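Take a look at subunit A:
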Amino acid sequence: MTLVKVRLVSGRSIGQGKGKELGKFSQQYFQSVAICELSSDDMNILAVPEGGNVRVKTDFGDVVVKAYTSKQSLPKGIAFMPYGPWANRLTDPETHGSGMPSLKGIEAEVSPALKEEVPTLETLVKNLYSEK
Partner candidate 1 sequence: MKEITFRLKRPLKVPVDASCISPDILGDKTNEEILSFELWEGNRKIHLSDIFTVEGDAHTSSDDLEIRLVGDMKKVRRIGRGMMTGSIEVKGDVGMHLGEEMASGRIIVNGNAGSWVGSRMKGGSIEIHGNAGDFVGSAYRGSRNGMKDGSIVIEGNAGAEIGCWMRGGLVRVKGKTGTFPGVHMSNGTVLVEGDCEGRAGAQMTGGKVVVLGSLPSILPSFVFEEIRDKVKVTEEKLSGPFYTFLGDVNENGSGRLSVKVSSNPQLKWCESYVETLED
Partner candidate 2 sequence: MSELLVRNGYVYDPLNRINGEKMDIAIRNGIVVDDVGSSAKLVDASGMIVMPGGVDIHSHIAGSKVNLARMIRPEDHERDVESRTSITRAGVGRSIPSTFTTGYRYARMGYTTVFEPATPPMKTRHTHEELNDTPMIDKGCFPLLGNNWFVMDYLREGKLEECAAYVAWMLKATKGYAIKLVNPGGVEAWGWGKYLTGLDDPVPRFDITPREIVRGLCKINTYLNLPHPIHVHTNDLARAGNYETTIKTMDCVRDLYHGGKPIIHITHVQFTGRSGTDWINVASGAPEIADYVNKHEHVDIDIGQIIFTDTTTMTADGSFQFLLHLISGNKWANTDVEAETGGGIVPFHYKKSNYVNCIQWGIGLELALMIKDPWRVQMTTDHPNAGPFTEYPRIIAWLMSREARGRVARKLNKSAHRRLDVPGLDREYSFYEIAIATRAATAKTLGLKQKGHLGLGADGDISIYAIDPTTINPSRQYKLVRRAFRKAVYTIKEGKILVKNGEVVDTVPGKTFWVDPKVPQDTYEKMLSNLERKFEDYYTMQMSNYPIGEEYLLASKKIETVAGS
């Protein structure tokens, strides 16, 4: 199976900021946050179209999101995901005694997942959190 190894960086983006204000359950938020930006080299290796689904996997979890070529000149081997529930399926809670979880530069694998669906926030919340 095709697979690229990346270091995953998460952060703010204007789309994430706007989407957040429109509501976490809005279509805009979903479209701007449930994504993974890759370098064009990595996109070519994966051979997924713009907006095609990929699975991102780390030691802490995995999630399916849409892949795009970054407009912010990502070097090969670096992936970017906006902050949000999708990226947080993948982040490391270890704070090294600092109070700050490890959200930047996590080792991750990206593989095509064209037949799988990107979970909505409702699905994430429903499936992943325990029923009370």
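Regarding candidate selection, all candidates are chains of the complex that A comes from, given by their letters.
By definition in this document, contacts are C-beta pairs under 8 Å (C-beta built on N, C-alpha and C of every residue); 3 or more make two chains touch, one makes a residue touch a chain; residues count from 1.
Small disclaimer: the values here were computed from a predicted structure and weren't measured.
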Check 1 or 2 against subunit A and report the one that touches it in the complex. 1
Quick one: which bits of subunit A touch candidate 1 in the complex? Just the residue numbers, please. 96-97
